[in-house]
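Please read the structure below before turning to the comments.
The complex appears here minus one protein chain, its other protein chains still in place.
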Amino acid sequence: MSITMDVSAPATSGVARATSGDVHADGRAQEVNNCVLEMRGISKTFPGVKALDDISLKLYPGSVTALIGENGAGKSTLVKILTGVYQFDQGEIFLEGKSQRFVSALDATNAGVTAIHQETVLFDELSVAENIFLGQEPRTRLGFIDWPTMEANAAAVLKKIDADMSPKTILKDLTIGHKHMVAIARALSTDARIVIMDEPTAALSSKEAEELYELVDWLKSEGKSILFISHKFEDVFRIADRYTVFRDGQLVGAGLLADVERPDLVKMMVGRAVDRAFPKNNTPGTDVVMKVDNYCHPTEFDSISFELKRGEILGVYGLVGAGRTEVAQALFGATTPSNGTLELEGEAVEIRSFDQAISKGLVYVPEDRGKQGVTLEMSIAENIGMASLKPTSKKGFLDLAREFEMARKYADRLDLRAAALDQPVGSLSGGNQQKVVIGKWLATLPKVIILDEPTKGIDIGSKAAVHGFMSELAEEGLSVMMISSELPEILGMSDRILVMRDGLIVGEFDRADATPEKLVNLATGNTQ
Amino acid sequence: MLNSILKKREYLLAAIILTMIIAISFRSPSFLQLPNMLATLNDTSILMMLACAQMFVILTRCIDLSVGANIALTGMVVAMLNSASPELPVVVLVVIALGLGLILGAINGFFVWKFDIPPIVVTLGTMAIYRGLVFVLADGSWINAHQMSESFLGFPRANIFGVQLLTWCGLLVVAGMYALSRYSRLGRQFYAIGDNPNAAVYMGISVGKVKFKAFCLSGMIAGLCGYFWVSRYAVAYVDIAAGFELQTVAACVIGGVSIAGAIGNIGGAILGALFLGVVNNALPVIDISPFWQMSISGTVIILAVVFNAQSERKTGRTILKLKGTEA
Partner (left out) sequence: MSIAFSNVRRRGAEIPNKLEMTMMGRLARWETLLVCVVALVFFLNTIASPYFLDVWNLSDATYNFIEKAIIAFAVALVIISGEIDLSVAANIALSSTIMGAVATAGYDTPIIVGAGLLTSLACGAFNGFLVAKVGLHSIIVTIATMSLFRGISYIILGDTVYKNYPDSFAWFGQGYLFDAFTVEMAFFIVIAVFFWMLLHKTVFGRQVYVIGNNKTCAAFSGIKVQRVKFSLFLLSGLASGVAAVLLTSRLGSTRPSIALGWELEVVTMVVLGGVSILGGSGTILGVILASVLMGLVTFGLGLLNVPGIVMTIFTGCLLIAVIVLPRITKLIMSHSKKTK
């Protein structure tokens, strides 16, 4: 945070401030000229969702800009636009003053934009040196790849960033932290001017994260512009100079980090969290439906214990990668816990497969709707009937009339919008797809339903429908466990809230005690 | 670390082959003598070349099942040319074989590249078409040794420093393939697109085009082998090299080439080919009918695939564990 040239920049107001103007005229234009990349008025709409709405963003050389926002705020869409994976609908991108449009990933790479993702976009079976130089290998006069030179060059780049590894190592033998370093080394070797880091510390240990911070500092000193995306406030305050906050696809604030306090950032990020009206009418019962005792897993989570009461909505809050999904899937039988017991309605059960879980009345609505939730090519009726084929069939033969009847029942309850029940689910909007998924699971008549990010990536209207429905279900006595990274949803819908971090339950709140600040601080490990 | 494991795997395979040779030579001491060893190497040369070419195709997550039919077709074409105009120099025929093979391979690659058809379907189809064409071309007849010119038959048998030209050729091609796999951008691209096609696009590599090139290469080598096959066995007819594509796949899989792409090297493919070559040559020596050959290669493929899957699975698990301990 000691970059002097940034202090003079009046960047605090942020929002759509920039005008082009003559470049070399006054100090202000100088500043415009200074910024390496500017996004102006960028909008991007997906069917049913406006992912980005009139967004502006500036990146400066030798400066780290932190991009902050909840899940679904539009951060990843922005990254995809910057790396040429998506095309924006409106707006303009200026690269060093020149209007530019990245039509492909390669285009962005050639323009000097490199992204370092959580999952690195590298080659597992190739060596470190090759991963750094693939496509630009040094060659001998005869046209052969010059391995000794390539490895020496790789070693030099790695040494620059203080990465302790042999260029000959095969990538898949490296830890994630080291893979990030290789990605950074590649960015350096391609002369990238803009480095985007998309939650790079999500899977890193604190020691590795510290190594990464040092690296970012070094990149900064080399004059690179860095866009750093993270949920973790410790990351942001440790390395960033500027911040930009997105909420629901809109820009809500930007400026110098030195001018802002943590609570203000949290407020910006969470926004009108609490004022939004949620349709919540259920009152939890007293009898325990599901009791999880000391669930452990060697690599994913540890000592997970909690209870779920009849008609209760239990919110589980945490950052992506906190182990929430892993716990839910373990309960559903995807993985076997190394230790721990599960009781359903007072009866100890052992669930080792999905169909066991379903027959015991425990269902899980997965987060990855397209891959795990629905079969896009098949019809609405077939999807709703998918998990309850046994009850709707007669001696192994399908009973289509009954299946349609059931599908209609849940279509009605969920207020589904569609042209026909034999329409493929893929032709529905995201929100309606999610209704189909929930309908599929309700058709199995469960006692406990685990919803994993139930409103991720769906439009506001469908969100409200899903929330209303959740409350209705709880009223009818169904126990709901809702995993969500969206604070308003967690605060608005839950009777009780568990907070998870790094595979552990780190806090439990009653609805009345929970505040956005408390939850965010616990989930991010922010101690201030 | 993994490099050493892969190396170990090749040492293991080499050790198995050596043990086999020694065991066989107990039964029949002449097996171990140099002329016999050279003959075995000579017999395996064609398989070695094709296994290397097939390896490149498999590295890109494809498979080429048409190599056997390609051999039969190019072999028939050069044999017919030779019998029709014996004055044509062998070198010209070899070039024609290479070119024709390249075209046949390019047809496979074209469909995979431009229409994104699963390679197994394309090559299953062209396998039938190419072999059918052999019949149409020769009208079902055979071309025998007496219809072929002296030089046509003599070329692969030419003796240079006590080793037949076919062997030299095989070694040369293998050396070229090694250079390609290790020291050329194209060679590394075969690995890259098999490893992570999405990332390859970021690097500006056209996945389809690289696959196309792999099929061209495989076709070209098959064409060359078509000539060698016909001149070496001194006969050309519809059914030559039938089922040979399976041998090439077997050699690769035995040599540790992963059917899921990106894993494998020339050393492994060659050792895989040698393994099969030694088995094939040893069967008559130890009085086992050559009819065993087919089921042996089938069994060995299965064992090798199971072995590969096991070793691949292990690496997957350790990564997960590392992830866990860090978190």
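For clarity, chains are labelled A and B in written order, and residue numbers in each chain start from 1.
Definition applied: a contact is a pair of C-beta atoms (placed from the backbone, for glycine too) under 8 Å apart; a residue touches a chain by one contact, two chains touch by 3 or more.
Being a predicted model, the structure only gives us computed values, none of them experimental.
When you scan B:A145, B:A158 or B:V306 for touch with the missing chain, the hit is B:V306.
Contact with the chain not shown here comes from a single listed residue; of A:G373, A:G430, A:P454 or A:P516, that residue is A:G373.
As for the chain not pictured, it touches subunit B at residues 63, 111, 115-118, 120-122, 124-129, 131-133, 135-136, 140, 238, 243, 246, 249-250, 253, 259-260, 289, 291-299, 301-302, 305-306, 309.
Summarising the interface, subunit A meets the missing chain with residues 353-355, 357-359, 364, 366, 371-378, 380-382, 386-387, 389-390, 393, 396-398, 404, 408, 411-424, 427, 440.
In this text, only the chains that are shown with their structure count from here on.
Our note on geometry: subunit A versus subunit B, Cα centroid distance of 46 Å, whole angstroms. Contact residues on subunit A toward subunit B in their complex (touch as defined above): 104-106, 109-110, 121-126, 130, 134-135, 137, 143-145, 147, 168-170, 172-173, 175-177, 203-205, 208, 298-300, 321, 502-503. Interface residues of subunit B, counted against subunit A in their complex, comprise 1-3, 179, 182-185, 188, 191-192, 194-196, 198-205, 262-263, 315, 319-327.
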